[in-house]
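To start, I am sharing the structure in question, which I have written as structure tokens.
Note that one protein chain of the assembly has been removed; the remaining protein chains are unaltered in position.
When the chains are written out, they are named A and B in that same order, and each has its own residue count from 1.
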Amino acid sequence: MFSNKIKMILLLVLVALLISACGGTEEAATPEVFKVAVVMPSAINDLAFSQSMYDALLGIQTEMGAENFEFVYSESMFVVDDAAAAIRDYASQGYNLIIAHGSQYGSSLQEIAPDFPETSFAWGTTVDTFGLPNVFAYEARSEEGGYVMGVMAAMLSESGIIGVVGPIETGDAKLYVDGFAAGVAATNDAAQVNSNWIGSFSDVALASEAAQTHIGAGADVMTGTAQMVVGAVGVAEENGVLWFGTQSSQTSLAPSIVVANQVYRWEVVLNEMIELIKGGTYGGQSFLITLENGGLVIDYNPAFTLPAEVTEAAGAAIDGIIDGSIKVTP
Amino acid sequence: MIDQLFTEAVLVGILASGIRLATPYLYASIGETLSQRSGVLNLGVEGQMLLGAFTAFYITFTTGNLWLGVLAAMFVGLLMGLAMAFVTINLQAEQGISGIGFYLFGLGMSDLLFQKMLGTVATVSGFRPIHIPWLSDLPIIGKILFSQNILVYGAYLLVAVTWFVLNKTTLGLKIKAVGESPQAADSLGVSVSRIRYLTVSVGGMLSGLAGASLSIALLNVFQQNMTSGLGFIAVALVYFGGWRPFAVMGGALLFSMVNSLQLWVQVLNIPIPSDFAVMMPYVLTIIALVITVQRVRPPSALTKPFERGH
Partner (left out) sequence: MEKWRQSETVSRLLDAMLPVYATLAALGVGAVMLLLLGANPLEAFGALLEGAFGSTNALADTVVKATPLLLIGLGICISFRGNVINIGGEGQMIVGALTATALGLAFPESPGIVMIPLAMILGFLGGALWGGIPGALKAYFNVNEILSTIMMNAIAVQLMNFLLSGPMIDPIQAARDSQIPQTARLAAQFDLPRLIPTRLHLGALIAVVLAVAVYFLLWRTTLGYRIRAVGQNPHASRYAGIDVKRQIVFALLLSGAFAGLAGAVQVFGVNHRMITDGSATGFTGSAGFNGIVAALFGQLHPLGTIPASFLFGALLVGANKLQRVVQVPSAVIIALNGLVVVFVVSSEIFRRRREQKRLTDAMISQSEDGPPPDIPAPANVEGTP
């Protein structure tokens, strides 16, 4: 279908890209270079779910060196059907690991993975590998960090009213919010957690109005999950209401009111997967990022002075979750 | 539990937030009203809003000047409007479909510019609420009506101005004539294409302003696809209001207030599944139209291109 000329151009560009990726050195990529492709539902700069994965892959690349680790991505693949086509296409191109970063991609993966037994697939967030030998699953125990944030929120709130802005009440968002509510309840059972599920991952305006509503109802501490909460963070800042972020760090948005963020560090589980794949195991296991294995990190805003007893309580909650004395059951 | 809804704090909250939330709808719907009155359906509002929102945000972010941001957003909206006018008036392209094309273009372009020029979500310090002296201290209505930011006030002023232009000026007469019977207007020496160029580009400008009201007055952030269907609702509200500015405003207020009501219903832990709460504004808008049974007719020439001598 294509003339050799176009193929040549294609090849030349690829070589040029490789060279520039190697930081200008003349070294060609070794055959052992580990190639990852990732399919993500939102943009790589969403300060939330997709960015957490993008940042993790960038981190691994810095660590392993661009000559040993390459990755490509398809972002904003909210159409499940298109994502499936992308996954199949990447698989046929011989990537070592293909990450389907969205629970909605599961059924597509279940169909595609058996056709490419030599390729490893990972999908999340879930714990289900479908019993396939070349599928890894990964999930964030986001309720753990949610719990820690809930503890802090309960202590910082003077009005005893705490607002939550979420997309739809399922998946990762549900885990986080349930954990958060549990943390609040364990610290101050008189405190009230009001939730607002706005039914959308993209409606920034509604997320911001939801925050206004919480403030109108007396909330002085808020949290929220998914990419549209940037609207709520803005409102919180305007009204001097404290904010807890999750998935990625949202401190840069409002340094004066963001207390802390639960940051996902997928590199913890990705590194394990990469080791397994190099050792010939292509899947069959499911991974969790937790406070214990360092996949979940409570990232405090350095610009925000947290009272010592709050930091201590948060530390105690983290320790308690890690040693098992606190069970977070959403 | 329902009685919790009828406390002062909640009612003030619903009304104040309804008035605020209606702002972007108002700018966009009033612009759309103008262009539809002259016979052009513009389905590209959402795309124009997104480009306006990004431009306003970017200019404000880099220069720190809010008014420059507003002007830039209006300018970009104007350009989009002119393009829409050229395609629908000179090239006589099917209006609904070219609108969808412009929507897609604005959706993609605003995101692309955002990624290339900003790279990440950031915030700006947008227009602050203006507390009108004395009036804003009034009980209840002070908080609802007189403690909003300038673009909110501007939106309501625009409704009155548009009503005046449409009903009390020669220009308004011409706009309506072109939308009802372009042949007759043409034979009376009114330039159909000039009037349509005017309304469609002003409509685009107002859509750009609607975007600015989101990105530098109400939310103070920009994110890809941040309008999330708002522009389409704005088009629907024009039909709700039957092409009359004040009725369009009524629709925008109804929709926004029900939306803020559903947020309160959730916050007050009234046991309705959140999905049904979110549905409320959409359902009630339809019901409101059913109950009031309108007899308003769309402008006769709506979506019909005009060619001399036909």
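As a working rule, a contact is a pair of C-beta atoms (placed from the backbone, for glycine too) under 8 Å apart; a residue touches a chain by one contact, two chains touch by 3 or more.
Since the structure is predicted, the reported quantities are computational estimates derived from the model, not experimental observations.
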(message) Using the touch definition given at the top, which of the shown chains does the missing chain touch?
(response) A, B
(request) Could you tell me which of B:127, B:240 or B:264 touches the chain that is not displayed? (result) B:240
(request) Touching the absent chain in the whole complex: find that residue among A:36, A:175, A:277 or A:313. (result) A:175
(request) For the chain that's not shown, point to the residue among A:33, A:80 or A:156 touching it. (result) A:80
(request) Can you work out which residue in A:67, A:89 or A:272 touches the chain that's missing from view? (result) A:89
(request) Determine which one of B:92, B:169, B:191 or B:269 touches the chain that has been left out. (result) B:92
(message) Even though one chain is hidden, which residues of chain B still touch it in the full complex?
(response) 47, 87, 91-94, 96-98, 100-112, 114-116, 224, 229, 232-233, 235-237, 239-240, 273, 275-276, 278-279, 282-283, 285-286, 289-290, 293-296, 298, 303-304, 310
(message) If the hidden chain were put back, which residues of chain A would touch it?
(response) 1-2, 6, 9-10, 13, 41, 43, 72-82, 85-86, 88-90, 102-104, 106-108, 111, 125-128, 139, 143, 167-172, 174-175, 178, 199-202, 329-330
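As a convention for this text, only the chains that are shown with their structure count from here on.
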(message) I'd like the Å distance between the centres of chain A and chain B, where a centre is the mean of that chain's Cα atoms.
(response) 34
(message) Which stretch or stretches of chain A touch chain B in the complex?
(response) 43, 45-47, 76, 163, 168-169, 194-200, 202-206, 208-210, 212-214, 216-218, 227-228, 230-231, 233-234, 237-238, 252-254
(request) Give every residue of chain B touching chain A within the complex, in rising order. (result) 9-10, 12-13, 17, 20-21, 24, 111, 115, 119-123, 214, 218-221, 223-230, 259-260, 263-264, 266-269, 274-275, 278
